[in-house]
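Below is one structure; the comments refer to it alone.
A single protein chain has been omitted; all remaining protein chains appear in their positions.
By letter and in written order, the chains are A, B, C and D; residue numbering begins at 1 in each of them.
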Amino acid sequence: MNLSRTARRMLAGLTFGVLALIYVPLLVVVANSVNPSQSMTWPLDGVTFEWWRRAADSVGARDALVTSLQVAAAATAIALLLGTLLALALQRYSFFGKHSVNLLVILPIALPGVVTGIALSNGFRTILGVDLSIWTIIIAHATFCIVTVSNNVQARLRRMGTSLEEASADLGAGVLTTFRLVTLPQMRSALLAGGMLAFALSFDEIIVTTFTAGNGANTLPIWILNNMFRPNQAPVVNVVAVVLIIFSTIPVWLAQRLSSDVEAVR
Amino acid sequence: GCGSDEDKETDAVEELGEMEGQVSILAWPGYVEDGSNDPKVDWVTAFEKDTGCEVTSKVYGTSDEALNLAKTGDYDVIAASGDLSLRLIASDEAQEVNTDLVPNYENVFDFLKDSEWNTVDGVNYGVPHGYGANLLMYNEKNFDSAPTSWGAVFDTEELERNKGKVTAYDSPIYIADAALYLMKTQPDLGIENPYALDEEQLDAAVALLKEQRKYVGEYWSDYLKEIQAFETGDSVVGTTWQVIKNNIKNADVQVTLPTEGATAWNDTWMLSSQSENPNCAYAWMDYILTPKANAQATEYFGEAPNSPAACEETADPNHCETFHAGDEEYAEQLWFWRTPIKECLDGRTDVECTDYAQWTQAWTEIKG
Amino acid sequence: MATSTPAADGRTGRTTDPALRAPVARPGSRLLHRLVWLRLGLLLSAPLAWMLLIYVVALAALLITSLWSVDSLSSEIDRTWTLDNFRTLVENQVYRDVTVRTIGVALAVTVIDVAIALPIAFYMAKVASPRLRRMLVVAVLTPLWASYLVKVFAWRVVLSEGGPAEWSGLGSPGYGLTAVVITQAYIWLPYVILPVFAALERVPDSLLEAAGDLGANSGMVLRSVVLPLLVPGILAGGIFAFSLTMGDYITVNIVGGANQMLGNLVFVNAGAANNLPLAAAIAMIPIVVMVVLLAAIRRTGALENL
Amino acid sequence: MSLPTGADASTVATSGDAAATAAISLRGLRKQFGDVAAVDGVDLDIADGEFFSMLGPSGSGKTTVLRLIAGFETATAGTVWLGGTDVTRAAPFERDVHTVFQDYALFPHMSVLDNVAYGLRVRGIGRKDRRGRAEQALDTVRLGQLGGRRPHQLSGGQRQRVALARAIVLEPRVLLLDEPLGALDLKLREQMQVELKQLQRDLGITFVFVTHDQEEALTLSDRIAVFDAGRIQQLGTPREIYETPGSAYVAGFVGTTNLFDAATSQRLLGVRAEHAVRPERLRITPTSAEPTTADEIRLDAVVVETIYLGTGNRVHLRTDDGLELVALEQYTGSLDSAAHRGDAVTVRFARADVVPLAAAP
Partner (left out) sequence: MSLPTGADASTVATSGDAAATAAISLRGLRKQFGDVAAVDGVDLDIADGEFFSMLGPSGSGKTTVLRLIAGFETATAGTVWLGGTDVTRAAPFERDVHTVFQDYALFPHMSVLDNVAYGLRVRGIGRKDRRGRAEQALDTVRLGQLGGRRPHQLSGGQRQRVALARAIVLEPRVLLLDEPLGALDLKLREQMQVELKQLQRDLGITFVFVTHDQEEALTLSDRIAVFDAGRIQQLGTPREIYETPGSAYVAGFVGTTNLFDAATSQRLLGVRAEHAVRPERLRITPTSAEPTTADEIRLDAVVVETIYLGTGNRVHLRTDDGLELVALEQYTGSLDSAAHRGDAVTVRFARADVVPLAAAP
């Protein structure tokens, strides 16, 4: 837009200012990962790499990270599948109760996590009669992740229209071939965006996880929560967080690039 | 007694059989360490080697959370504090323990054996782990002279000068701390046992706590939060555990056992009534009572070990002294956590006491 | 008049490759094509079954549980119908106070986040160059991956006595509701920026230019054109911030001082006090609030931008 | 269908026989969308190798007819025959017709070559074989070098040719084209018209061509159907449509025309029925320059506006009795229009050039 130079400057200043503020607490985390004090206090007592060494040795953190990645990957996969099916149904057909279905998928993300948590935990144990395990976490996470995929895919389908699919049928492709060769590739960036958000939501979810995690199923947030209650472990948690921040930039950046590449091709 | 129904009575096992190869344990953080959090902190691996029982464990943050988890039946052994143990027994989640099958039980301080919070009607439901008191911690700088009474956190005048910097343990069981203070300062109320409060007595304790609430900066339930708050000065007086004091670098922070005595906890290793691995469970209970393992676990967590032999094994030679382990005189001033139930624990039969659910409700209202 | 017959000069004899004439689609495809309800059924059955069997059933069970009570000694659920839990909610001042406090905090967080997200999203979508835009998106997304708990604890440090906030001269409100609002606003900010940014990207530049062309200065363009068009995106982000704040109980434990919110009450009763019926009844408060809110918002189309 | 003009004969001439031999036959075709009858009873035979155009205003049902033929919509009533087979219920992928969409609908995630090879691929034709054929098809539309590009790297005209190649590589007997030139700018559009026509003639494919550009329809087609409100208003060769429009509607829609209502016709021609005369049949002369012959009608008028068209001038006139007329002055050796804004002139046209119209349906 045609803004005055001052307006542009002010906006830029505000944006970079807020971004800087966003990173202040993260810097505190980084600082505390080398703070000899084990209780995350300010100012720093000195500098030590003891916590980094301990974190490197922490099997618990590594196991929890693996569990979290597994849970997030599985929940995302389920959300991708169900969200895509749902989006196709909602976007390509009209049927009775469509609006209710739309509202229904939004509920798990819109209702507070503690509600979703106790409802599912109670549902699993007393109604379905299944023991809590890593699978119950995955199911719970998938339930509130469906909507992110479904909404992204719906938006894409809406913009895509039906003409590509019709062209494919016109050229002789059957229903499934059309889906495989045309619809799916077209949805790629939407799936990527929805999947990323789903993965992030699941990876960092603690409340719903608390209620639906079975014995031995420790996700990273749970591990972090537990270790904040252990003597001497808090700084190791900071190290883990720093490592997470650093490594997360890679997928975030890649996804950005990938989706904008796809966007350009559209 | 506080009873399990007759028909639900559980009979302890008479002898042990084959190890099942696995055991699942529910405990406070720091009780079951296998080196995965810190390779130097590991007493589980040795157990696994000895017995072939592979350990899976889950930790909980409050006793109440543990009850919920115990009910899933996923755990063979549960480390329960006194405010939980009776509830586990009442809800049939725990089964009788045959202490004959736990050779190391012998070593345990006598005053910890068959305590009211793990033995009901003469039936033993578990073996003790470690214990600790809920002490009074304060920052010297904020006091003219070292406080010696819980009045520091209950007396309005005392509270006034630390307004917003008072802290207290965040659990309904903290009502007992107020009751203990009232027991000593207002004998008219007739409180005999801080865990046996009739409605009137509870109301008095609640009123006291509501008054205290006005001065409380924050409640705490995990170490880190309290350590940090006392280090920075966000909190200057409140209940604490010895281990927390030990972790505070600030030299101005002191801890004391006030003249009124204090509430305390003693954890019990209990056997789940739904246990599918009772042999490994027994093996664990015995193992964690060995002087070496008990010393490691209690020292790591920051509490008193349960036997003189364990005191020999601590890495810090002063550990038992610091934590007053085996000090019976000291222990006499402690009111170990128990679950409040309708049937008064102090033996009164003319009134009905308030139960834990009421305490929970009251705690919600106190915090407001 | 001659009905023109197009020349049939030998073209009809054209031969084509039989491979091109052969029917290509398998019978399954043909069936799928013909039976619309079958296609719809195949698409809808799995997700719908998932949502109904797992989620709706669980919510319904929760509602039912709220009409039961719990036996205090055995901690077993007593399945006789009773409105006691709801009576407790209505009769005790504390629940009203906590509800009001929770909604207040959630609203404050929502308003703050939207207020911050708007200019940032605007800068990202309409002012920054495409390259800078991409970098900014990454910068906004990255903090999402530093664990929630770690970030909240970091705020505890920032706001502590003598901590970075005071140290920097800005001063700290100390632990309490203000700290909760700040921390929660911080945590959910990226979730608000994203939908607002997406909505802004969809506003064609020509609309802004047209408004300028018609004589509106920047402020007026924002107020009369940009803002109304952003309503769905703002609502989507707002719902996120509002509901996530309303359900939180961890932040308030860590930086909230002595305060409690609805989430704590649900958590304490469900996870700790083992009074699931009461917890379920308390949970009905945020459920009702959200459902009313969603129903009101549905018409704006915001729900599709989550 | 009750148009009395000669052109109408071909609409009505629909026997079972025709359905068996025509490339496309539609019988009583109807398509209802809720309350709207998008196609409201269409009978039509399109011969093999014909360049057939459907012309009509927006919303008149052209696209819907095409989609019914291709199989994207299911008819509410009536039948669709392709090469003698009833395909009314067949899926699009079962029909031996291919469509070139208005927006081309090229697959954006595939190269141009892969786009063109797509139909071969889903038919299970081997990679090498389909590559060869696709390249050949691209050569046919003169895009041989661009196989490696992505659709978004092409210009509008090139995209249009890719869409064409993608269809013709399957050697269809019938090609359906839905306003394939609509998105192109005028210059390009004229070029593409010529190319399309050539291709159609060279390959001998039946083209069913949808447009709302009457000039395009006149230029390209063997026959034209003029649609309105889901029905065929007139069917005939370009010349029949232009020179003997069956109704005021057709006369007005195809080309510019001067319409005389019944009253005016009565006055001018002595016949009480609607008539029309094309602007290029009107001549403008200085007032009363020549005497009137019996064959000629002569009206005095004032020039309202003269618009320069390059190839001539369009002159808007108003007669003394208020009739609005348009005349087309074509280049006839002189550059300058005789008619200037405000001039009083005489407009003349031959009685024979005024055609009677059927009463509007």
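For this structure, a couple of remarks:
Quick note on the criterion: contacts are C-beta pairs under 8 Å (C-beta built on N, C-alpha and C of every residue); 3 or more make two chains touch, one makes a residue touch a chain.
Owing to the predicted nature of the structure, the values given are computational and were not obtained by experimental measurement.
The chain omitted from view is touched by exactly one of C:Ala46, C:Leu229 or C:Val291, namely C:Leu229.
Of D:Trp81, D:Phe107 or D:Phe253, it is D:Phe253 that touches the chain left out of the display.
In the full complex, chain C makes contact with the omitted chain through residues 204, 206-207, 209-217, 220, 224-225, 228-229.
Although one chain is not drawn, its touching partners on chain D can still be listed: residues 57-58, 182, 185-187, 190, 212-215, 218-219, 238-239, 242-243, 253-255, 278-281, 307-312, 314, 328, 330-333, 335, 350.
Going forward, only the chains that are shown with their structure count from here on.
For the pair chain A and chain B, the distance between C-alpha centroids works out to 38 Å. Chain A and chain C have centres, each the mean of its CA atoms, that are 13 Å apart. Look at where the CA atoms of chain C average out and do the same for chain D: the two points lie 51 Å apart.
Chain A has residues 40-42, 169, 172-174, 177, 225, 228, 234 in contact with two or more other chains. The set of chain C residues that touch two or more partner chains comprises 24-25, 29-30, 33, 153, 156-157, 160, 162-163, 270-271.
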